[in-house]
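To start, the structure under review is shown below, and the notes come after it.
Yeah, one chain of the complex is gone here, protein chain that is, but the others are all in their spots.
We just call them A and B in the order they show up, numbering each chain from 1.
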Amino acid sequence: MLRVLARIGGAVFVLWAVATVTFFAVRLIPGDPAEAVLGGPGSMASAEALAAVRREYGLDQPLFVQYLDQLVRLATGDLGRSYALSIDVGPLVLSQLGGTLLIATLALGLAWLLALALATWSTRGGRVAWYLGSGLEIVAAALPHFWFATALIVVFSIWLGVFPPISTSGVAGLVLPVVTLAVPLAGFLGQIMRESLLLALESPFVLSARARGESEAGVRWIHAVRHAALPAISLSGWAFGSLISGAVVVETIFARPGLGRTLLNAVTSRDVPVVVGVVMIVAVVYILMTLLTDLASRLADPRLAVRS
Amino acid sequence: MNADVRDPAARESAGPAPLVVHNLRVGFGGRAGGSEVVHGVSFEVAAGECLAIVGESGSGKSVTARSLLGLAGAGSWMTADRLELHGTSVVSSTEAAWRARRGKSVGLVLQDALVSLDPLRPIGREIGDSLRLHTNLGAAARGRRVIELLDAVGLPDPHLRVHQRSGELSGGERQRALIAAAIALDPPLLIADEPTTALDVTVQAQILDLFREITRRGTALVLISHDLAVVSHVADRVAVMSEGRIVETGRTAQVLADPAHPETRRMVAAVPADRPRGTRLSVPHGVSERPISPSRPAEPTLPERPVVLERPVVLEATGLVKGFRRPDGTRHAAVDDVSFTLVRGTTLGIVGESGSGKTTTARLVLALSTPERGDVRVLGQPFTTASVRERRRLRASVGAIYQDALGSFDPRLSVGQILRSAVAGPHGTRRATGTTRVAEVRRISELRRVAELLDGVGLPATVLTRRPLELSGGQRQRVGIARALASTPQILICDEPVSSLDVSVQAQVLDLLDELQRELDLSLVFISHDLGVVQHVSDRVAVMQRGAIVELGDAGQVFGDPRHPYTRRLVRAVPRLA
């Protein structure tokens, strides 16, 4: 019970710290925020307009008051208004969240499958399979999203015409973005899984199982794979974070609506409230994911629960 | 032990022998020549009989054992004139045929069940797997059988245990569960590879009893071990393996009483229990071919040790207390009011089972951790309560060697660098402030001292350029001793210094420590879980249990006439040559 409370406290602390860091980071941006609201320095806004904006956004208050005000608003779920789009950030960000979560979750699942398949296959065959497996993993892990996505579009959309280059709402439109995100991650996870799979296959408990008459498939699926999955499970929180950041690239290339594209547009147009909103949402998602990962790790490895 | 009860002829009529091996060869990689590691071994085991295969690491005993289940390992090959399990030839069995036999006609018990049972699965599942693979029993029936099995191997509360994982059980309980998994289908042949090596002596004795009971029921047992003393109580016959061959085989009592092969003699001589202080354990090269009296193996006695009377106390520990906080918040005293003294030129043995507080005591004595109460005095001066500067000065008088010699060396450094830095001492890094000539003189004297140390521990100068990782276990421990002696200490704290060494290497290291003690008038604190070793090396012995010293006295008295019930239990469990 105490541990659960401590975890929740920790999560609240991280959210507060993220809010604080972003609040003060944003104040470091040179130039007048009020001017930014009205379209930047080039807009030649009148003094009255500027004053009105300052009042509307609370920019005429002392910094500390603004900070507390922001915290209170964040706590009540109010993320402010977009400079560029003149709409509330909260609903905007939430409406974009679904698309990103969908491709990130699908990509995580696919990456897991690919990594597991590659790891089990490459530890099964001889030296050739081993070299090929580890080579594929290294190359996959080195693939930049933007290049891999481009290559997929050239081959599957332009040459073969199988999948649309621009992500439509259908299932076909999901394939290329999800593959783009999944393959590099599968490279990372595969390296880790293969190492722990090899370790598990050489361990005495596998020898014990074989001595009981367990088949090769039984050894792998009853014993070894579970051990191989442990480190990859505990990395899934991190993996999800990296997928969300990968979504920035993928959503831009495939012109998919989502948090990533919203974030990139907001950064290029310096739409501060939207950036802050996306960062906060991502932090919440990330924290939830790490909590889930911890829980999954404990379920998969009862030793963890005993030890701590 | 009870071999005499059984009549070989009666067994013959009972059916085919559970195991017949003739000219078994096992190798790795290509079939041609050099890769062979087992060079044609032959033996057979009758029902209810226990054959012990004894040898040091690398002798091929484990590979032989695993070949009997067709599990020698990846890339291995095997040939034999005969290899029969319960009357069926398995020389050219397919993998599927092997699988059908494993667990059913031959079971395997490995060392250390913490890793030999899947740590992620409840033991009930692990044991039930044998039943699932070889019988048609339903899940409920399997569950009942598993509980029966756990009960049969003497695990208390089997209903609760089936749901636990190997990490939640004690060492002995785990080993029992592992045995239960191996005998689930009551195979006529059981192979046990070092089944008691990681266990405390009292637990080891219980597990050996269990094996004895299993053979009494008619199961044939092949017991693989590096320790002659351990197997001598269980085995009807012994086969000694060395470099992939069985060099000697015979009835246990006969082999032990009259070892014919030099390798056997060396192993018999290396058993430290019941061997008086100062007798050599290792057989020196060159004398190994000399016939040895049947009653007692090689015993070139060393000069009589000086009578220890009225010599000064060099180390004094008073009322040491050190506790730890358990994860659940309760306090647990790892060391509870421990006091002892060490007299110059003598050895104090500290013996106890795992968790008894031996190692914590060593760390307190070395001032690596601070006691909550009590103090340690070195050469009459305060050590634990001294200022940092004063303690560093006194550290020159206290050397230490460790169980994990390899881990105690900086992995980046060569043996030469390790020893030179030890010789130079704490102030060695300061580059010579005087003239280059002074530095040169110092460099030469340091090198000479390193050479002296190497010579003292019996290592060739060629090891200087090697890293400890490239040395053997025995060589590493010798480097550790050389480093400890670099500052010419009067006291040497030895924390399980021979526990991870082979018996014959252990014998060499123990002999070396004994020689050094005489030569340099060293005072030793010798910590070990192995009563045989402690009995051999100690003048006085402290027995620890749950953080406290329960008995402290002269070695002769503690081992000959133990007063405390725990000591009595321990002493009874010491593996001796039967």
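Basically, a contact is a pair of C-beta atoms (placed from the backbone, for glycine too) under 8 Å apart; a residue touches a chain by one contact, two chains touch by 3 or more.
Criterion: contacts and distances are computed from a predicted model.
Per the UniProt record, the absent chain's protein name among "Branched-chain amino acid transport system ATP-binding protein", "ABC transporter permease", "NADH-quinone oxidoreductase subunit D" or "Allophanate hydrolase" is "ABC transporter permease".
Set against the missing chain, the residues A:Val21, A:Leu113, A:Ala172 or A:Leu199 yield one that touches it, A:Val21. Residue-wise, the contact with the chain that is not shown comes from B:Leu366, picked out of B:Val26, B:Leu366 or B:Leu522. Within the complete assembly, residues 55-59, 242-243, 245, 247, 261-263, 266, 285-286, 288-289, 366, 368, 388, 392-393, 395-396, 398-400, 402, 404, 407-412, 421-422, 425-426, 429, 467, 469-475, 483, 486-487, 501-502, 504-505 of chain B touch the chain that is not shown. Where chain A meets the missing chain, the touching residues are 10, 13-15, 17-18, 21-22, 25-26, 28-29, 131, 135, 138-139, 141-148, 150-151, 153-154, 158, 238, 240-242, 244-246, 248-249, 252, 263-264, 266-268, 270, 272, 275, 279, 282-283, 286-287.
What we mean here is this: only the chains that are shown with their structure count from here on.
If you average the Cα atoms of chain A and of chain B, the two centres end up 50 Å apart. Against chain B, the residues of chain A that register as touching in their complex are 203-205, 207-215, 218, 222-223, 226-227, 300-303, 306-308.
Chain B contributes residues 66, 69, 71, 99-104, 107-108, 110-112, 115-121, 126, 129-130, 133-134, 165, 167-168, 178, 181-182, 184, 327 to its touches with chain A in the complex.
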